[in-house]
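Sending over a structure as structure tokens; questions will come in a sec.
Only a single protein chain was left out; the remaining protein chains are all shown in position.
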Amino acid sequence: MDVFITGIIMGTFYALMALGLSLIFGSLKIVNFAHGEFFMIGAYAYALIAINLKIPLVFVLFSVVFIGIILGVTVERLLMRPLYQKFTEWGAMRDEYAIIITFGLSLFLMNLANQIFGPYPISGPGLRPLRERIMIGDIVMMSSHRIIAFGVGAGVLIIAILLVRYSPWGKVIQAVSQNRFGASIAGINSTQVSSIVFGISGALAGLSGALLCPIFSAEPFVGALPAVKSFVIVVLGGMGSVPGSILGAYLLGVFEQFGAVYISYTYRDTFGFLILILVLLLRPQGIFGEKAREV
Amino acid sequence: MDKDAKLLEVKGVSKRFGGLQALRDVSFSMDEGELIGLIGPNASGKTTLLNIINGYYPPSSGTIYLDRHRIDSLNPNQVAKQGVTRMFQATRIFPRMSVLENMLTIAYAVRRIPSRDIVQKARKILARLSLDDMIHEDAGNLSGGQRKILEFGTCFMANPKLVLLDEPFAAIHPELKGILEEFMIAHYEEGGTLLLVSHDIPSVVASCPRLIVLNVGTIIADGPTEEVVKKDEVAEAYLGGIV
Partner (left out) sequence: MNTSIDLRSYWKKCRQVIEEKRALDLIFSLMSLLVIAILPIFLTSAYWHGVLVVAMFYALAAIGWNLLGGYTGQFSIAPGAFCLIGMYSSALLVHYWDWNPYLGIFMSVVSTATIGLLLGWICLRLRGPYLALTTIAFAEIIRGVIRFSYDITRGDLGLSVPKLYGSGVGHLDYYYTFLLVVVIVQIFLYFLIKSKIGLYLQSIRDDEVAASGRGVNVVWWKTFAFALSSLICGLAGGLYVHFIGLASPEMGLLMNSGLIIGMAVIGGMGTLAGPLVGGLILHPLSEYVREFGVQHMVVFSFLIIVVVRFWRAGLYGSLKNILERLIFHG
């Protein structure tokens, strides 16, 4: 039973990561390979701010979200502009441009962190002392930090989903995702939307990194695994589908925990990759996605 | 070839995309040496029909024969090797290859003319189309109109049995349009077979002896041009008359 609950908890964090990626793919049709590094930067930001400034942890979390937004928007402004310009040298190869540049960005951020902070992990303070445990009902005993982190994460997730669905900004994002050209005719500034989407993505991933920092520590390569998992989730749920990614996140969270306990611990990640390939081969649109027509 | 065998036979072709019926029981045939205009309002299925003939997707039902070979289940490259060339509505050329290389690719790929003649033929066609001074220029550096002409030129490189032209005259300078029309008529007069899809009604009516009209996926008229343009259904389909 507590395996299941752990799965749900992890699933929430995965969902935060996957949501951002899904929004980017939906509105820009690209995969952000540096997504894991937003997570990593969130983790470092949390750890460093919390350790060096003695302010309540709530404010630290807010700062991390703020930093995440700035990071996302900066990346979009500096690097993603050529995606919308038709007559750059990359022309028809915009997909490939996005792949290389986000991959390069990922390598850069990882190694920059390595250069500046060194390879040793920095651990941030838990929202509650890490050894503290809480009883849930009569059955389960769980670290209270995890519970609170889960609460924060789930709360933010729900807010984010509601924003995307019902707020005016969210509707604009949906419009651009469905038909970029049509949206621009309707007067929507799609480059602004791209900035917003990247900003949200950075904030959510950064928050995820911050919440998990006390557990997994901040180190230069900590973002690699969450990134990969996000890719698997987003592909599984259907690229660009928000409900798909959320569902996929929880599915992965739960199955992973069961798999780790009952099947094999070492090959756990390899299974994830295998699932990715199988989904891409057999049902590339994922659970909720749409097939695209070519000619 | 015996007189009864048609070059192209489209029999009962229907195509469904999910909930959308794009083509419904389309049948017609073309003789060798015919120039047929295919017209119809937007979303009538013209491009879908061309895509199916080309092999980009199979029909949901029906068959297509080219020179008595069945081609409806072939891949586009196999259909091309049978002698069908296609010009796309949104110009498709290979931007990072030179003009010459664009012409050569199709010729080597379909293998319908001897290798030693290929480069020469490419130069000849390019000269007729006034592109020979750009021969080594990357196709991506060409203007929109020049790209269209290049794509047009590739259709005639490899001894085609059937040329499918999808809106070749759309959105280009009248001068360039003249070059294309001239080339097209010349090919026709030498015995080539062409299917011309166009919204430019006056032009189609002027050059094509036979007209097929498509509306909402079905053929509503098929016959000599003078007769077809007088039909009520055709005028109705275009909401306000054509000629």
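Chains here go by letter, A and B, matching the order in which they are written, and residues are numbered from 1 within each.
Rule of thumb we're sticking to: contacts are C-beta pairs under 8 Å (C-beta built on N, C-alpha and C of every residue); 3 or more make two chains touch, one makes a residue touch a chain.
What you are looking at is a predicted structure, and each value in this text was computed from that prediction instead of being measured.
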item: Which displayed chains the unshown chain touches; value: A, B
item: Given B:104, B:125, B:149 or B:234, the one touching the chain that is not displayed; value: B:104
item: Where the unshown chain meets subunit B, residue by residue; value: 54, 56, 75-77, 80-81, 85-86, 88, 92-98, 101, 104-106, 108-111, 136, 154, 158
item: Absent-chain interface as seen on subunit A, which is shown; value: 25, 30-31, 33, 78-79, 82, 88-90, 92-93, 95-101, 103-105, 107-108, 110-112, 114-115, 224, 228, 231, 235, 239, 266-267, 269-270, 273-274, 276-277, 280-281, 284, 294-295
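Convention: only the chains that are shown with their structure count from here on.
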item: Between subunit B and subunit A, distance of the C-alpha-averaged centres to the nearest whole Å; value: 47
